[in-house]
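Structure incoming, see below.
A single protein chain has been removed from this complex, and every other one stays in its place.
Just so it is clear, A and B label the chains in written order, and each chain counts residues from 1 on its own.
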Amino acid sequence: MDTNLADKAAHNLQAVRREKPLIHNITNFVVMNFTANALLSAGASPVMAHAPDEVQEMVELAGALVCNIGTLSDEWIKSMELAGARASSLDKPVILDPAGAGATSLRTNSALLLLARCGISVVRGNASEIRAITERIESTRGVESVDTVDNAVEAARRFAEEKQLTVAITGANDYITDGDRRVYVSNGHALMGKVTGTGCVATTLIAAFSAVDRDAFTATTTALSYFGLAGEIAAQAAHAPASFATALIDALYTITPEKLADGARIELSQQ
Amino acid sequence: MDTNLADKAAHNLQAVRREKPLIHNITNFVVMNFTANALLSAGASPVMAHAPDEVQEMVELAGALVCNIGTLSDEWIKSMELAGARASSLDKPVILDPAGAGATSLRTNSALLLLARCGISVVRGNASEIRAITERIESTRGVESVDTVDNAVEAARRFAEEKQLTVAITGANDYITDGDRRVYVSNGHALMGKVTGTGCVATTLIAAFSAVDRDAFTATTTALSYFGLAGEIAAQAAHAPASFATALIDALYTITPEKLADGARIELSQQ
Partner (left out) sequence: MDTNLADKAAHNLQAVRREKPLIHNITNFVVMNFTANALLSAGASPVMAHAPDEVQEMVELAGALVCNIGTLSDEWIKSMELAGARASSLDKPVILDPAGAGATSLRTNSALLLLARCGISVVRGNASEIRAITERIESTRGVESVDTVDNAVEAARRFAEEKQLTVAITGANDYITDGDRRVYVSNGHALMGKVTGTGCVATTLIAAFSAVDRDAFTATTTALSYFGLAGEIAAQAAHAPASFATALIDALYTITPEKLADGARIELSQQ
């Protein structure tokens, strides 16, 4: 266990609860309610805004921006580009969720476009989505991974190094790298895969912690260990997906910094 | 306590359960599911429709219209304008939720445009949103208030008087005025602020009661005391946001008119 990163996670959770950062989400229709509630329970403040006429103004108020392409269309991509470029010019973190990259060329290309133009600081996806971006392997089945985290690790590390950003691959274990540092987070529970939008929640929590921790790598390890721990706690109370989803959001609210410092399972990786 | 207004609330709840008014919502993506479920539990019938080609036809079937600008875009504003104008010409109540007014100029201007063109009968917002409209103070942080209800009260009363409509400012206590009458509703619970869309639910419940009570002021006091009481009941069963949200909708369903007459806390205000 890396206790420094666990302590950092506890510190970051305190900071989110104290500073209540505003997180601007341009995200998909399926998860808007769920991710907004996750942010509120974590202690952050969500706003969803996608009109090209207002995204630049909105992102100026925000501590971080989420671009999630889960139900994209041309106009929404344009809004993400506008908001991302403005956020980046203001040195605000921009977190990309390439939901479904690898399933259609529109999704893969949109993710690559945003990476090229928006100063992305963290990309979070499942193994198939990350491989679609880092290796151009088009294998995603809808928004579901058909690949294992381990298979995506090496190309992710190279991509992170080359593009100078943090890549997070979520799955049974999560892998996080900024090209130099790399860790596995082993918190989590299998029922998280039975609730739609848990990946998107992970992404928006990365944004929340990025707003208070300018080290994108440690903001990401915080988010994924905190969310995984919430999954473990939820699974003690609930054994089926919908009651589990309720317990999951509740756990984001009840986890204390101390509990997170104790429960975070973050290990250095050799890969 | 104003027992007349509490009795009126009980009477209005009976009427909604009996008449099951159809409420046409043009609202934001984040809360559509939550507000539809709130209306169903209250006893009303929700419909969401935003296509410019159908909103005028749909609103003819409805008892009231909600215009909520929480995730607006140009086309949706146009639809709200079309539906609002038709509703107004048919003498149906139109309820405005200026979600995020004061955060971006698009939102403030859209709210003002709808106020100018749609015969709005009630505006409900948090203190910052209401001040953005009544005093042009642009201070909203995303969709979150940075102001107190008390600071917004005086301008709200003048605005209500001048525009001949009802203004509701929701917060720890809710303030409601039609320019002449003014009350505080002290029902509610702090966890309501930890669930996304509770403000939007308040707005859509105002619409439901406006469909059965042509006095917009008493329809509004009914909605806010009823919803606040549901929050109090939910807080007895649940101590974290997601289970609280479930209990909140359940409470809308289980509150009887008698319970509402007993539990409504509505007081006359001197301001």
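What we mean here is this: a contact is a pair of C-beta atoms (placed from the backbone, for glycine too) under 8 Å apart; a residue touches a chain by one contact, two chains touch by 3 or more.
Keep in mind the model is a prediction, meaning the values are calculated, not measured.
K.L.:
For the chain left out of this view, which of B:14, B:33 or B:186 touches it?
P.N.:
B:33
K.L.:
Touching the left-out chain: which of B:152, B:167, B:192 or B:245?
P.N.:
Spelled out, the listed residue whose C-beta touches the missing chain is B:245.
K.L.:
Going by the touch rule given at the top, which residues of subunit A touch the chain that is not shown?
P.N.:
On the subunit A side, contact with the omitted chain comes from 28-31, 33-34, 70-74, 100, 103-107, 141-144, 194-197, 240-243, 245-246.
K.L.:
Spell out the interface residues on subunit B facing the chain that's missing from view.
P.N.:
22, 24, 29, 32-33, 36-37, 40-41, 45-51, 53-54, 57-58, 61-62, 75, 245-251, 253-254
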